[in-house]
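Each chain you see keeps its place in the complex, though not every chain is here.
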Amino acid sequence: MNVSTSLKVRLPAFVLLSEVVMLLLYAFFVTYDDNANAKLQNNETNPMENSVYQDYPYFADVQMMIFIGFGCLLAFFRFYGFSGMVFNFLTATFSIQWAILIQGFFQFYYAGKIHLGVINLLYAEFACAVVLISFGAVIGKTSPIQLLVMALLEIPFFAVTEWAVLKYIRITDAGGSILIHLFACYFGLGVTFALYRPSLNEGHSKEITSYHSDILSLMGTLFLWVFWPSFNSALTFKGDDQHRAILHTFLGLSSSTITAFALSAVFNKRGKLTMADIQNVTLAGGVTVGASVDMMISPVAAYALGIMGCTACFFGYRYLTPFMARHMRIQDQCGIHNLHGLTGLISSTAGICAILLATEETYGPSMYQIFAHRAPPEGDPKLLELQRLIPGLKPGLGRTAQEQALYQVAAIFSTIVASAVGGLLTGWVIKLPFMASPSDTDCFDDDLFFDMPSDFDSVKGPRTSISYEEKVQMSSMNTKVDTGRQSL
Amino acid sequence: MNVSTSLKVRLPAFVLLSEVVMLLLYAFFVTYDDNANAKLQNNETNPMENSVYQDYPYFADVQMMIFIGFGCLLAFFRFYGFSGMVFNFLTATFSIQWAILIQGFFQFYYAGKIHLGVINLLYAEFACAVVLISFGAVIGKTSPIQLLVMALLEIPFFAVTEWAVLKYIRITDAGGSILIHLFACYFGLGVTFALYRPSLNEGHSKEITSYHSDILSLMGTLFLWVFWPSFNSALTFKGDDQHRAILHTFLGLSSSTITAFALSAVFNKRGKLTMADIQNVTLAGGVTVGASVDMMISPVAAYALGIMGCTACFFGYRYLTPFMARHMRIQDQCGIHNLHGLTGLISSTAGICAILLATEETYGPSMYQIFAHRAPPEGDPKLLELQRLIPGLKPGLGRTAQEQALYQVAAIFSTIVASAVGGLLTGWVIKLPFMASPSDTDCFDDDLFFDMPSDFDSVKGPRTSISYEEKVQMSSMNTKVDTGRQSL
């Protein structure tokens, strides 16, 4: 049976409906944050101390990662460059505007309104990154409608999980290893489990790269690599915490990159390098340092974490991804379980170790700022004493290191469970027949959802062997076919 | 008649002459701005409060838009990638150095000198953006000489208009919808009207894209998209104004993007997406929020403006551009009238509405800062009162909202008239025979002005059908031809 994949009605209907909903929600619920509100500026506010100057540079850097970095990275298939880049653009844009509202209700809602500033955009970008990571699991096998519905559902699942974990379990996770990477990974695996396509388990003839798509994808990697320190440090405390987050991310990426080259060469039959390793495994270090990125773990620990994350990620690609596809009905297209799941688990574990090892001797009194829940509770005389040393210190819960470590463990498990369940449910929803899901044959092919330029046929080449006679016939037919076959 | 298009004498002559002129002008008239002058630094100046730290980040972001964003976006033709990117590079570079001088005379001239700081570069980049937008109307049909002469003339036309409108009409236009987008659009249409090529009205065989040029162009779009908030907010007041400008631009782009996808699908015969829509129409929101970008229009208004601008832009591409080409002798190659003209008009109208609706209740006393011309004039007791609340407030003209709205209307009309006339005159000048204008056949072809790599012939493919015998002959001729025909 051929299900229609035309976007003519579905896409506009979805967009129109969501725009009406958003217009209403924005109209009734969204107002300016104090830093963006003209009325609250007066002779006591200094324009240069507006929060926009602290948040915007990081927002802009993460924008580069999301739109350019992910966009190029996901354009790695030979016949799926338009889709990789364009669906990323569409999904990201929709996710951010949706996340501004949903996260807004959970985190920036007071006096009956969501208060909007650049900080909300920054949070929304993190929610968007979650959706794009999950997208990686199902790229090539999903329609834009499915991706939009996935974003529509994943954002609330994520916002609720984030809110519940931060409000009730209360964890320390500056780089988002638990809430971003683990959530995104297991949600994506849930979705791809529901969308299982048995006939693709042996691979698809279009599941290949080309010389140019590989270069484009590597450019995406490089953009992600360059801006990852901004990503990991965007939501830390200002000052030394952010400083360390940048240093650790750089060191982790750095050691992970050279390790990826070594592993790529040693496990290649002919001792050559494999582009897919360089496009993906090099980034493992950025995730692995995440959970402890702002702590005093020492530079060498960041370096070591990069090596460990990269190694786990590499072997994940080599052994675990094929195993999960064959035996667990989990077809993880980009291997997000390696780059975000395994590394996220290592990172969370490292974060727990860092929590257990933290002492006032190493951190000084600002330990109670970084590990906010270990700060003495309101009313404790020690709090006043600490506040003299660290003026902005907020009262905490008076947890011990061991208690905090247990809460981190609880957060890891709850996040994994919540995301996997959310992913499964979402997968079942987007499997519904009117979602324009591509047939197995049409996967990994731009032609399904795009008007293609005339040279695309030649990029693709004939699908099956063409006889000599046919070729001769084609070559004398007309210019257009000719141009197609030979150019670009 | 074949007019020579060799650049051998013309380009160096133009460059040499302009360099001599610039060296003289720079030598006699350009000195450092106070913030860049070592002599004025002393124990009362704080290096970290130097204006460079407020201006440079925005300058750098706009640089990315101009050189990378526009460069890639304009490389969308299959056989015109070199030209799109390289002529953009040349024209932009020349425009900025020329605008530093011309704008300098109008805006940064005192004590007999133009005072140069990064802020001048920022202004010059905006002038450069004007030239590049106009370039969009005539891309593919102009020689680099014509583009340089166009820049040479457009910059002064623009600088005079900008100066006259700001000094005499006095308007509010933070994002440059009137002075940048409308000016650039109608100037470009004037030029292309003068350069009308009847034989190209039915299209040109090389007026096509390729798989890779489309991807490259989309990358350009993404760079513009990512940095547009910096563009729209670069020249606003610091603090909450700039904060709002960033928020509104992001929201406008965001809603405009998803709308573009919906419209692209619904108006495509087979319900597919069209890359040209995604490359261009998605950006409409950025222009549409321009004129009111720093005002308290509320987030939902920015969202709605994005939808409106995108819709106008989309239908402009579909109906207006072909109509203007067929019936008005206006061949608008990139459809700048849709992306900058229609959206600019909507934006200006929205700006007028925002002016009419502005109240002290919404803005507080800083209303007189944003709508500077509504501030009480020098000597008015209300001014002193306001200055106690908003320390840096400058005396204004005491205009009412209605008066200001009328001035905005006057500015819109004057700008359109000035730019269209300037464009026509410029078009007639660059139509002169020694400007190396390409023949109709040679349009949209890199080969005319570049030494091409050997594979370019294969990118192009044979122009007319090649017989079987010829192909056989070619294939056995020699390696070079072969390489050419089959590779990349």
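The letters A and B name the chains in turn, as written, and every chain counts its residues from 1.
Note that in this section a residue touches a chain if its C-beta (ideal position, glycine included) is under 8 Å from a C-beta of that chain, and two chains touch if they have at least 3 such contacts.
Here the structure is a predicted model, which is why all the values come from computation and not from measurement.
Within the whole complex of this structure, the shared sequence is present as 3 copies, and 2 of these are drawn in position.
Keep this in mind: only the chains that are shown with their structure count from here on.
For the pair chain A and chain B, the distance between C-alpha centroids works out to 33 Å.
By the touch criterion stated above, chain B contacts chain A in their complex at residues 54, 57, 61, 78, 208-215, 218-219, 222-223, 225-227, 229-230, 237-244, 246-247, 250-251, 253-255, 257-259, 261-263, 265-266, 268, 270-275, 278, 282, 296, 298-300, 303-304, 307, 362-367, 370, 388-391, 458-468, 471, 485-486, 488. Within the complex formed with chain B, the residues of chain A that make contact are 6-9, 11-12, 14-16, 18-19, 22-23, 26-27, 30-33, 35-43, 45-48, 50-52, 56-57, 60, 63-64, 67-68, 71-72, 75, 81-82, 85-86, 89-90, 93-94, 96-97, 116-118, 121, 144, 211-212, 216, 448-456, 459, 472, 475-479, 482-488.
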